[in-house]
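== chain A ==
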Amino acid sequence: MSRYLDRHPSMGLVLRIVAAVLGGYALASAWAVLCGAWAPTRVEGILAGEQTSWLLYVAAVIWAFSPVAPARVWAVLVAATLGMLAAAVWVAQRGA
Partner candidate 1 sequence: MNMLQASLLAWLLSLGGMVALAFAMDRHYTPWTGRDDIPPALRVLLRGVGVLLLAGVWVPSVWGWSATVGTVAAIGFWSLGALLAAGGMSWSPRWTARAGAVAALLGVSGCVLPLLLALRW
Partner candidate 2 sequence: MHKQAKPSGAGQGGFRQAQAWLHTWSGLWFSWLLFAVFLTGTLAVFEDPITHWMTPEHHAEEVAAARAVGPAPSGPTGSMHQRLAWGLAYMQQQHPGASMWELWPADAQGAGELRVYWLDAQGEYAEAQLDPRTGEALPQASHPPLRQTLGGHHFVNFHYELHAGQIGLWIVGIAALAMLVALVSGVITHRRIFKDFFTFRPGKGQRSWLDAHNAVAVLTLPFQLMIAYTGIALSGLTFMPAGIAAYFGAGQDGTRAFQAALNEPGKPVRSGQAMDVPDLEPLVLRGQALMGQPVRAVVIDHPGDAAARIGVYGWNDADSVRQRLSPTSGMAMFSAATGSLQQVRLPGAVDGGTPSLVQSVLGGLHMVTFGGLALKWVYFVCGLAGSAMMATGAILFVVKRRAKHLGEFGSATAAVYRLIEGLNVAAIAGLSLACVGFLWGNRMVPLGLAHRGDWELGVFFGIWALALLHAWLRPSPAAWREQLAALALLCIFLPLLNFQTTGGHLPAYILEGDWESAAVELFVLAAGIAAVCVWFRLRRAPQPKPRRTATVPDDGASSNAMPSRVRPEGGA
């Protein structure tokens, strides 16, 4: 994979941009959903989650463009997003 990207650097750039823009958004959204699950008041949790999600989004974009392989960026963002969603489901079910 990394040799392919060495020969096609523009593909690496595209992967990074997609990871940053879409992956970052997905991560931020998952965070908002998680906050909604574990807050004492659901509506307030959703609001607080959205307010803080932007910081996470910016951090994700910054990290996606640091000296890390694009494959790793994808792996981490996908794993973190799924992890947060799973945690949200688990917390919500416990509370329900």
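In the analysis below, a contact is a pair of C-beta atoms (placed from the backbone, for glycine too) under 8 Å apart; a residue touches a chain by one contact, two chains touch by 3 or more; residues count from 1.
Behind the choice of candidates: all candidates are chains of the complex that A comes from, given by their letters.
On a predicted model such as this, the values are computed, not experimentally measured, just so you know.
*Asks:* Since the rest of 1 or 2 are in the complex but keep clear of chain A, which one touches it?
*Replies:* Among 1 or 2, only candidate 2 touches chain A here.
*Asks:* With touch defined as at the start, can you tell me which chain A residues reach candidate 2 in the complex?
*Replies:* 6, 9-10, 12-13, 16, 28-30, 32-33, 35-36, 41-51, 53-54, 57-58, 61-62, 65-70, 88
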